[in-house]
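What you see is the complex with one protein chain gone and the rest in place.
Chain naming follows the written order as A and B, and within any one chain the residues start at number 1.
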Amino acid sequence: MQAFFHQLLSGIAIGSIYAAVALALVMIFKATHQVNFAQGELAMFSTYIALTLIHLGVPYPIAFVLTICSSFVIGVAIERLIMRPFRHAPPLTPVIVFIGLLIGINGLAGWQFSPVSQSFPSPFPDHAWYGTTYLSPHEIGMIAVTLIVLGIVFAFFRYTKLGLAMRAAAENPASSRLVGIRVGWMLALGWGLASALGSVAGMMAAPIVSLDPNMMGQILLYAFAAALLGGIDNPWGAPIGGFLIGITENLAGAYVVGEKLKLPLALAVIILVLLFKPSGLFGRTVVVRV
Amino acid sequence: MSKRNRLVVTSGIALAALTGALLVSGCGKKKTEGETAAPSAPTSNTPGVTATEIKIGQTMPYSGALAAYGAIGKTEVAFFKMINEKGGINGRKINLISYDDAYTPPKTVELTRKLVEGDGVAFLFGSVGTAANTAVQPYLNEKKIPQLFIATGADKWADPAKNPWTIGWQPSYRTEATIYARYILKEKPDAKVCVLFQNDDFGKDYITGLKDGFGNQYDKFVIKTASYEVTDPTVDSQIVTLQGAGCDTLISAATPKWGAGSIRKVADIGWKPLFFISNVSASITAVMTPAGLDKSTGVITGLYLKDPKDPAMATDPGMMEYRAFMKQYAPAELNPDDANAVFAYGVSLSLVQVLKQAGNDLSRESIMKQAASLSKLTVPVGIPGIEINTSATDFRPFAQMQLGRFNGTSFERFGDVLSAE
Partner (left out) sequence: MVTESAAISSPVRARRVTPFTGVVVALLVIAVVAPFALSGFRVLQLTHIVIYAVAVLGLNLLTGFSGQISLGNGAFWALGSYTGVILLTYCGVPYWATPVASGAVCFILGYLFGRVATRLEGLYLALGTFALAIATPQILKLDAFEKWTGGSQGVVMSKPRSPIAALDDDQWLYLFCLLVAIILFTVAWNIVRGRTGRALSALRDHPIAAGTLTIDTLAYKSITFGVSAMYTGIAGGLSAIVTGFISPDSFPIFLSIQLLVGGVLGGIASIFGTLFGAAFIELVPDLAKSLSDSAPAVLYGVLLIVCMKVMPGGVAGLAYRTRSWLIHRSSHRSSHRIRT
């Protein structure tokens, strides 16, 4: 029983990483109706920026904030400079551009920051003062941060005018323009926010999975599964999807299918969700009018 | 023209062209430089060898998932730059051509062939990766080209009967695991052992080595194993499972990223087993530091090279020589504390020894013969007491290791030099 509980909590902890990355994917999707395959690489790159700041002696909290801000700027810049010229292109073109970004950013990170695994500090205390060893302080902190960020994002979309404007711009650009929304900047904002979210995910994940240029590559598939499972347009759904995936992988891996089938299991989840409920557990079903 | 007619015409043209080409080819083929035609006995006219130069080649994963090992290639290239500045070996400069295969076997084959047929190298040296070397092994053995000191610990390279032109260098993973097993048998005969292993050749070689070491007591000692894939972000789940099995000894046959993860999780859940970690993960920069230096304290590994972070090594003549080389010749992005660089230094020195022994007979056969005739060779970065020995029947240069325990700063060696033989 103890082991089961342990696996469960462990699953929640790793699930919070998937949740955070999934949140970034949702953000991009809500703002642009596109899925950015390069999201993970951006997050990884931001984490390296944070590491560089920390190595320069900047205290963690300030480095954390600075990284979020610089990721935001990078995200906006990418949208304005790279994605914007392709806004009228057929759907295949952005896919290739994303791929170009993915490969380029990965290469840039390896070149600038060295491909060797490096350690990344955690802002949370090292040892569990609360007795139980099921979750380390970092894991608890990570879950907490994810939930807080989640709350902020949800509130942003639900309760602020800006959030509403962003949703409108993605849903119906033409009408949005008519009511005075600057659609172009809404897209850029979406990219910036997604990038910032990704950087948080990266900084939370790095102490656990070791920082190297391929860090996010492994997480990405699970994050996609999480985002799809929860509903790619729902900021609550995607993180819940993340936790679900984390728990399922751990429990299924430990008790049902064996640890060798965890990745195929994620694949199966993706395919099943796409087939039977493409809008995910909590997403809205979209009807296309002919 | 109708569809069918067009099909016929196209095929007809193709066939005609094919026939024509065959006829033309019967008139004799063009040979290009560097291409060895038939596997005849090599003479002193070995490709790549002139009176002033020896050209050698390698493939390295400078990009892709194993990019961290690119440091090996960079160090080796720098090393031979140093050798050349000091006059070369027996008056010949060494030209090391290093290509990036991104650890994809089809690319490795292509680049290796380019090295042999296009660049005309004398032999291959130090290529990284089990799959990569497996892919080119048949080609190189068939063409009788030495595949020297390849950077992988897979045990299958030690097979002079089947593949007389291929030889490894580092202690094989199987050797290492056998040494761990022997140690446990001797020091902790009532141990309950759990094994975490990477689910590929690397990890499975460890299991085989443990079976060698424990013999028919394997099932008595090893009560649970758990594997992980390189697509798993963490090994948390596996560690929890292993602890639940009630072991007091853990062997982590993992590569750096997951080695660090296993150390971290073991510490986080408050488990304190007798903890062995594979030599490839015994890297302070890539494993112990990310995992947490205090969490890594107590972890044991098998060593054959000196630990660059060991404070005692600051005054060790061998390591000082290594550091001087790194400072002067290595590109700035390489870290002298990187165990990969130490490795590269050691293996390069071994090659120098082989070439020195070959003297002026630099035929491929001679070079291979000398690689298989190393006797009690030591390198300055190797642990005292550990020697390199090869013979016509022994293609395992290293068969010994000494155990070291991490004390928070470096690996402290203890006990005797252990052998797997």
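As a working rule, a contact is a pair of C-beta atoms (placed from the backbone, for glycine too) under 8 Å apart; a residue touches a chain by one contact, two chains touch by 3 or more.
All values derive from a computational prediction rather than experimental measurement.
*Asks:* Have a look at A:L164, A:L221, A:L251 or A:L281 and name the one touching the chain we're not showing.
*Replies:* A:L221
*Asks:* May I ask which residue of B:D200, B:D337 or B:E365 touches the chain that does not appear here?
*Replies:* The single option touching the absent chain is B:D200.
*Asks:* Just name the one of A:A50, A:L150 or A:L263 that touches the chain not displayed here.
*Replies:* Reading the full complex, the residue touching the unseen chain is A:L263.
*Asks:* Tell me which stretches of subunit B touch the chain missing from the display.
*Replies:* On the side of subunit B, residues 1-3, 6-7, 10-11, 13-14, 17-18, 20-22, 24-26, 29-32, 34-35, 62-65, 99-100, 102-106, 109-110, 113-114, 116-118, 131, 134-135, 137-139, 199-201, 204, 229, 231 touch the unshown chain.
*Asks:* Of the residues in subunit A, which ones touch the absent chain?
*Replies:* Here the touching residues of subunit A are 34-35, 37, 82, 85-86, 89-93, 95-97, 99-108, 110-111, 221, 224-225, 228, 260-261, 263-264, 266-267, 270-271, 274-275, 278, 290.
Heads up, the rule we're going with is that only the chains that are shown with their structure count from here on.
*Asks:* Where on subunit A is subunit B touching in the complex?
*Replies:* 2-3, 6-7, 10-11, 13-14, 17, 107, 110, 114-120, 126, 128, 133-134, 136, 139, 205, 207-214, 218-219, 221-222, 249-250, 253-254, 259-260, 262-263
*Asks:* Contact residues on subunit B for subunit A in the complex?
*Replies:* Touch residues, subunit B against subunit A: 63, 65, 67-68, 70-71, 199, 226-234, 236-238, 240-241, 243-244, 256-257, 260-261, 264, 268-270, 285-287, 289-292, 294, 333, 335, 338.
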